[in-house]
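Not every chain of the complex is shown here; the ones you see sit where they belong.
Should a chain be cited, it is by its letter among A and B, assigned in written order, with residues numbered from 1 in that chain.
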Amino acid sequence: MIVFLTDWGNSHYVGICKGVIRQISDSEIIDLTHEISSFNAREAMYILYRSFYHFPKNTIFLVVVDYGVGSSRKAIAAKTRNYYFVGPDNGIFTLVFEEEPPIEIRELNNKKYHYLNSQTFHGRDIFAPAAAYITNGKFKELGDLLPNYATLPYIKPKKSNKKITGEVAYIDKFGNIETNIPFEWIKEFETLKIRKKRKYIEIPVVNYYSEVLPGQLIAHNDSTDYLEIAINQGNAANLLKLKSGDFLELIL
Amino acid sequence: MIVFLTDWGNSHYVGICKGVIRQISDSEIIDLTHEISSFNAREAMYILYRSFYHFPKNTIFLVVVDYGVGSSRKAIAAKTRNYYFVGPDNGIFTLVFEEEPPIEIRELNNKKYHYLNSQTFHGRDIFAPAAAYITNGKFKELGDLLPNYATLPYIKPKKSNKKITGEVAYIDKFGNIETNIPFEWIKEFETLKIRKKRKYIEIPVVNYYSEVLPGQLIAHNDSTDYLEIAINQGNAANLLKLKSGDFLELIL
């Protein structure tokens, strides 16, 4: 099974890659999501990390989210204890590889297993065919062994007696702030304070939006057991001027 | 075959549920749509009702649309003459159960068939696995028998000599007003009048948007044989200040 994650929206680019896969393999293709914000490798890193372990053993994750800049990076495929991961070597696998260390990493430089040779559509030409060839048992032939992989620096969540720090994982389409802070750490509190410049804003910890008036901030449990900061019928990221990767400091 | 309907958009929550299903079952998963407005159980009720009978016998409908409030509700699976339905017992099945009365309803309280035990993601932990286990013949083991199910009150469409009443089924993404009034009832008329506060607005019954000028209201046949009220290149719901569930009165 190939699980497909990109920042392309549900565009024909997704459909084209499925066509290329079907030229090589009959393996089922499941969309994880294609709604990652454009060029947001950090968001992809978090979404993948919160999703991969719900899929059966031997699933191949095809992840194509790149930065929008011109720096070169390798194309890789990695085998871990339970899964395969295929994508750009730009740090998107940082968190999953902490849990599932790569046993073997291949650089996708064997042109025999490329589809076409464009500069602009590596998803179609390198990554999708690599995922498909892995279903055919060709992992070791995809290219040279690599000793390591790129990581994306991130702020690990930390908890002290009075303070929690972490980072914004991503902003969802409603402007809700998804953090990398386990909700477990704050669930016993009735409120928390978030620092905004020199001021602290107090936010109630609630179960439902409807517990506060429209326009008010809330802290609650997102669907994957992390703290989410939201506004009832509003855009929390705009109000707090926060974006993916920003430092968070919460006072309990 | 599992047919999947939510209000999550095409997010990773959808992908995660498919991963959970694949841990249990190889049954095909088809997305009905995930574009239901957030927390709009009424919209889900209508979309399901207008769609279910186009699927083959024995299809399992996995419907996860909840209210955004904290009231408790059961999780259920129901067997009907031709189908299975899995979802929250909040009234989303009201209309389909009028056509396909449940033969047997199970409360999904057998924790053996739950996946994880979160408070926040019943789609992943209760509903998706239940749908998957039904494909494995485990319907009767999912939990205790229930004698009845929740219904969502709605305004049944009625037609008299000079007047038709009904309700707004849902507002689509363009602001078109989808009603629960059969188009059949108005197709012979050239115009109808809709009440807006104390005034009546006359609307032409047409086949195509292009029959009126931009900005003008039209009444026409939506794709599923119900009356839709729209504005050529405009937002009818905003103009008429109507939302899902609102009462409609049309004068012929």
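One rule holds for everything that comes next: contacts are C-beta pairs under 8 Å (C-beta built on N, C-alpha and C of every residue); 3 or more make two chains touch, one makes a residue touch a chain.
None of the values given here were measured: they were computed from a predicted structure.
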item	value
Assembly size in copies, with 2 chains present	3
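Here is the rule we use: only the chains that are shown with their structure count from here on.
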item	value
Equivalent-chain rotation between chain B and chain A, CA atoms, steps of 5 degrees	120
Whole-Å gap separating chain A and chain B, where each centre is the average of the chain's CA atoms	31
Residues on chain A engaged by chain B in the complex (per definition of touch)	1, 3, 5, 10, 30-35, 47, 50-51, 54-56, 59, 172-173, 207-211, 221-225
Touching residues (chain side chain B, partner chain A) in the complex	9-16, 18-20, 22-23, 29, 68-70, 118-121, 123-124
